[in-house]
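A single protein chain has been omitted from the complex, and every remaining protein chain is retained in its original position.
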Amino acid sequence: MELKEIRQLIKMLDGTDVSEIELTREGSTLRIARSIGGGEVVPMVTQTMVPAAPAAPVVQAAAPVAAAAPEANKDYGNLKPVVSPMVGTFYRASSPESPMFVQEGDMVKKGQVICIIEAMKLMNEIEAEFAGKVVQALKDNASPVEYGEELFLIEPA
Amino acid sequence: MELKEIRQLIKMLDGTDVSEIELTREGSTLRIARSIGGGEVVPMVTQTMVPAAPAAPVVQAAAPVAAAAPEANKDYGNLKPVVSPMVGTFYRASSPESPMFVQEGDMVKKGQVICIIEAMKLMNEIEAEFAGKVVQALKDNASPVEYGEELFLIEPA
Amino acid sequence: MFSKILIANRGEIALRVHRACRELGIQTVAVHSTADTDAMNVRLADESVCIGPPSPLESYLNITAIMAAAEITDTEAVHPGYGFLAENAEFAEIVKASGLTFIGPEPEVIRLLGDKVRARDAMIASGIPVVPGSKGEVKSESQAMKAAREIGFPVIVKAVGGGGGKGMKVVHTEASLINSYNVARSEAQQYFKNDAVYIERYIDNPRHVEIQIMADKHGNAIHLCERDCSLQRRHQKVLEEAPSPMVTVEQRKELGELAANAARAIGYSGAGTFEFLMDGDQFYFMEVNTRIQVEHPVTEMITGMDLVREQIRVAAGKKLSMTQDDVKINGHSIECRINAEDPETFMPSPGLITEYHPPGGSGIRVDSNVFNGYRISPYYDSMIGKLIVHGKDRDEAIQRMKRALDEYVIGGISTTIPLHRRILKDSTFVSGNYSMHFLEHFLKQV
Partner (left out) sequence: MFSKILIANRGEIALRVHRACRELGIQTVAVHSTADTDAMNVRLADESVCIGPPSPLESYLNITAIMAAAEITDTEAVHPGYGFLAENAEFAEIVKASGLTFIGPEPEVIRLLGDKVRARDAMIASGIPVVPGSKGEVKSESQAMKAAREIGFPVIVKAVGGGGGKGMKVVHTEASLINSYNVARSEAQQYFKNDAVYIERYIDNPRHVEIQIMADKHGNAIHLCERDCSLQRRHQKVLEEAPSPMVTVEQRKELGELAANAARAIGYSGAGTFEFLMDGDQFYFMEVNTRIQVEHPVTEMITGMDLVREQIRVAAGKKLSMTQDDVKINGHSIECRINAEDPETFMPSPGLITEYHPPGGSGIRVDSNVFNGYRISPYYDSMIGKLIVHGKDRDEAIQRMKRALDEYVIGGISTTIPLHRRILKDSTFVSGNYSMHFLEHFLKQV
């Protein structure tokens, strides 16, 4: 970087409200800071680290099922999620030929079976914990689900 | 970077509102900061980490000399410290038989020898950088001192 | 070789197994409770599955949940680590029945060695020295008296299904035998749902010495030196070293060959540990642990064998990568277990780690799942890491461990690092001549 260039740079800043400029080129770095606006101080605050947990160092292409950690208290407004009480495979019907336990828009009663989670060849019937209207199914039929993963959104009656 | 260039740079800033300029080239870094606008100082607040630095894991009984890192801008009110420009041994007189260069309460002139720092058998005379009254000697005669360590407090005249 | 392994554990051993898999090019599945969602092993795994709430019974001990996780991730093999389900024969059987490979011995071998009376008989049959004791269960007060007289006092009454010091009673005189026998039975019933007890000679001031073995599915078994784990507090190992400073070259060879022979005789495969009490120059068999041990790294440091890698290899049907002749002992290794505990009161100290910097440099190994910003949960055991050093001899290893302990920074919680610093400076420890009672006395001194 030549002095001439630097002079041009400083001149260029004149009349603008740029308070700081940093230029890096071919191993050279130039930083210019200005105090603007009559005595107003421009503090050069270098923001400090947030003592953070290491970010997952390797962001591998995780298999779809395993990628999602259980959702942490999302806000669904007046809707309430039904979460999976176990790991397994989520089924919306008791067999491929049977009708779905619940459809979107259906009203369900407390204790009504709304899906099945299969774990180790055992079909575990999952019941609604409260009455309401099924607004959305969050998982496709035959999806793998983790413990705590959200399955349905229900609007409590 | 040559002195000539640096001088030109400083000159170049005159009359502008640039408060700071930093230039890195071929491994050299130059930073010029100015206080602009009648006494209004531009504070260079480099907010550094406090939280995360490991606390000195082994707090050894360090030798007295080495324990103290150079004091960082303590606030002495209207007094100003004289700091050591080098590592070595601090002497308040030119020989054990000689009188001290300065006593507490003495007035000193700019350029007056106030102590000696011995390094590698060489006696380096340290001069007062400004005139004033010696309020306190911060080190005992024959103490080892680090670069940047405070030696005297002087009330500028 | 497997293409994907599910690691049915948490903490540092889950990370340890993950690392071995990575170095073998095998994909990993981490299963975890909701308390461990942010754990290092979960972050580093190729896939992770949340299997339940913090309670171990509902997550890390929940066989159904673990098997369901294996199923939905198409896992080929399961590594159980140590603790939790690692020595549960039923779990091993279920894994096998599901068409997956359990990384450990066959279920029937786990079952045999988990039964103290049957295990003892198998060892006697292989010529391994056992503590003089009753032939199996002692079923009545009169049988107890007869057995104790034959063995000679002091004796110890132990639960057949027991472990961890529970249901154990030391008896010094005939007068107190019957009472202790009855107390031991009722404790055994209470803790292990099985009131069967047996009687053995009580060894007064022993060392804990254990032989590492490794066996494949082709009838090959080798021994990999002993570890000395005499430094214990309340039956919990605190610091381990290899080789033992008190075992001779001849003893090492003799005991090692006996252990390898026994392993071959019972059809053992995988990593195993034969635990002995050492009393003077006598050794007495205690038990076989059919899993990788917490303290396995000290053996890795002096033999150069990656034991977890080898476990995986032999589970996949490969032959041992070393013969007995290849096993050379190189230098000395020490491990300090770092627990989140007050170093004086041993009260657990869960909480947020606000500073973390492990020691580095030559001859240092840190196996730990924690990091700066990690919160140690109160649900699981307090061991948060292991600091292992290697030196060309015991003296260099001790100097190195002292140096490394001084560098280790863990802020925000209390740890046992200060305790280890004190132990490493103690002249009895430095001499190498310490028994299993050493730490107890040491802690009382201050």
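Each chain carries a letter (A, B and C) given by its place in the written order, and its residues are counted from 1.
Basically, a contact is a pair of C-beta atoms (placed from the backbone, for glycine too) under 8 Å apart; a residue touches a chain by one contact, two chains touch by 3 or more.
Since we're looking at a predicted model, the values are computed, not measured.
When the whole complex is considered, the residue among C:Ile63, C:Ala265, C:Val366 or C:Val430 that touches the unshown chain is C:Val366.
Contact with the chain not shown here comes from a single listed residue; of C:Asp38, C:Asp74, C:Glu407 or C:Asp426, that residue is C:Glu407. Summary of contacts with the chain left out: across B:Thr89, B:Gln112 or B:Gln136, the touching residue is B:Thr89.
Touching the chain that is not shown, out of C:Asp121, C:Glu257, C:Glu396 or C:Asp426: C:Glu396 (per the contact rule at the top). Seen from subunit C, the chain kept out of the figure touches residues 15-16, 19, 22-25, 44, 297, 300, 304, 306, 330-331, 355-358, 360-368, 371-372, 392, 396, 399-400, 402-403, 406-407, 409. Where subunit B meets the chain that is not shown, the touching residues are 24, 29, 48-49, 51-54, 56-58, 60, 62-63, 65-67, 69-70, 86-89, 118-120, 122, 144-149.
Here is the rule we use: only the chains that are shown with their structure count from here on.
Annotation: 40 Å between the Cα-based centres of subunit A and subunit C.
Centre-to-centre, using mean CA coordinates, subunit B is 59 Å away from subunit C. Shown for subunit C are the residues that touch two or more other chains, namely 354, 372.
Counting partners per residue, subunit B has 51-52 as the residues that reach two or more other chains.
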